[in-house]
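Once you've had a glance at the structure underneath, I'll fire off some questions.
For this view, one protein chain was removed and the others were kept in their places.
What follows is chain A.
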């Protein structure tokens, strides 16, 4: 399907998207379209819905309203999953049975492997390269559960890199990763960007990734509060992002609690912005 690489079609788009978790609206009225080759930073406070949006985009959270399209194809019909890379927001890469670093990273090649076929030379080369990028090549035989938290995060990044995706979703990939390794990741993402890959990055602090960002989107309370040129880290948290640019029908008394703690009833959270 070469038509889908047409530069006019966005890499991923969501129109009028809403997500409910357990009946509670978590995302509302999301319209976002990411062009091919864009490097988008998704920012916002804890609980503002960044992970939920990313999970909705990759199909892990069903939309209650709206539609997601990947390379122009509705998500339900989308079949080119090898083009998608995903780094989940997670503290650990370990499971109930020991797994070596190499094995976890090799799972990233699965998208490109056929059933019952051994790894090809290209697969192995991609796995090696991904391990080199995150600086864990010398730990490849070690069990992931024996690595530190930041190292496990790097394993998850390598797993996604190994799939050589065109569209890359990273949910706080640099949380807990030290500066030299953030710089290494920035190098890898710059290389992806150079070959026209699209990146959607969730981050609280961009750090060394900041120069790569073309566009910033800030979420607040399950809505998009800002969409425009890159911001510096602290700007995403300015209270004025809460102010609606257009008028607001409901919420006549639109009070923003985020930076001015108010005690209401402990059982009655003022807004849905904590987990």
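Odds and ends about this structure:
Here is the rule we use: a residue touches a chain if its C-beta (ideal position, glycine included) is under 8 Å from a C-beta of that chain, and two chains touch if they have at least 3 such contacts; residues count from 1.
The criterion applied here is as follows: contacts and distances are computed from a predicted model.
UniProt records the chain missing from this view under the protein name "Metal ABC transporter permease", selected from "Electron transfer flavoprotein subunit beta", "Xanthine dehydrogenase family protein subunit M", "Ligase-associated DNA damage response exonuclease" or "Metal ABC transporter permease". Only one of A:37, A:82, A:150 or A:176 touches the absent chain when the whole complex is considered: A:82. Of A:20, A:35 or A:103, it is A:103 that touches the chain left out of the display. The chain not displayed touches chain A at residues 22, 55, 58-60, 79, 81-82, 84, 86, 88, 90, 93, 95-100, 102-104, 106-108, 110-111, 113, 115-116, 141-143, 146, 159, 163, 169.
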